[in-house]
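Pasting in a structure now, in structure tokens, and then I'll have a few things to ask.
With one protein chain held back, the other chains of the complex are shown just where they sit.
So, chain A:
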Amino acid sequence: MKNTKEVVIEKSLFLIALSAIFMLFLIAIFIFKEGTPLIFKVGFKNFVTSSKWFPLEGQFGIFSMILGTLWITAGALIIGVPLGLSCAIFLSEFVPRRIMAILKPTIELLAGIPSVVYGFIGMVVLVPLIRENLGGPGLSILAGSIILGIMILPTIISISIDAIQAVPRSYREGSLAMGATKWQTIHMVVLKAARSGIVASIILGMGRAIGETMAVIMVAGNAVKIPRSILDPARTLTTNIALEMGFAAGDHRQALFATGVVLFIIIMILNIIANYAVRKR
């Protein structure tokens, strides 16, 4: 009797354990089911290479949003990666463990702050600053990049610290024993050994930047056009969906789901690479 109960529990826990992967499939199925008909109708090549987005006239091309996402994400990485990595190295190598034990969770607090708060601060502090000092509308790729660069810091710092700390002590001792300075040891031994974890942190940060929506809506200007400079406004894939979902219907709504399909594919590719990079360690 007891045995059957145990078996039933084990089987049901197995089903529950599959819930995450099941949900992932469910999301993929519904996004694809709703988005792919329009991609076939317009043609995939046309959908991603045309920059004509006139939903009311039935023209759906997301090229300018793909560029917008690329520019803003690249900008976020240019700001977030050096800052985040420096922080991770400093905290794990130059600061006593006890202080790091306080500073790491403090920085991780950055991840808990809602994205609308970042967007708001970008809108009222950063955008006017850019408009007055650098010209242009202020709502721009630059503003989006800076805000996203800050938002990906906790991801990069936290995962990189874990990777750096996972490097065996003996590696450092070996290098120091050969007369290398601490910094030589860090950049020639520790960072090389922690490389795959650091790469994973950057990829996950990149995923976060590509996927962020509300903060970008509030600072990037959202204009549908091919950006020419970092002071131009831009629309990303995510903001395109969020801006128009409220009133879209028919083909237009399907086109937003199709934008979601492209986004989903990009994110899943990044997830797979990050997963591989972490495994390699």
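A few remarks follow.
The rule is short, and it goes like this: a contact is a pair of C-beta atoms (placed from the backbone, for glycine too) under 8 Å apart; a residue touches a chain by one contact, two chains touch by 3 or more; residues count from 1.
Just so it is clear, contacts and distances are computed from a predicted model.
Per UniProt, the protein behind the absent chain is "Phosphate transport system permease protein PstA"; the candidates were "Phosphate transport system permease protein PstA", "Carbon-monoxide dehydrogenase medium subunit", "RNA polymerase sigma-70 factor, ECF subfamily" or "diguanylate cyclase". Note that of A:G58, A:P82 or A:G250, the residue touching the chain absent from this view is A:P82.
Touch with the chain that is not drawn comes from one residue among A:I130, A:V167 or A:I210, which is A:I210.
The hidden chain makes contact, of the residues A:K5, A:R98, A:R169 or A:R228, with A:K5. Taking the complete complex into account, A:V117 is the one of A:V117, A:M178 or A:I226 that touches the chain left out. Counting over the whole complex, chain A has residues 2, 5-6, 9-10, 12-14, 16-24, 26-27, 30-31, 34, 82-84, 86-87, 89-91, 94-95, 103, 105-110, 112-121, 123-125, 150, 153, 157, 180-184, 204, 207-208, 210-214, 217-218, 238, 241-242, 245-246, 256-257, 260, 263-264, 267-268, 270-271, 274-275 touching the chain that is not drawn.
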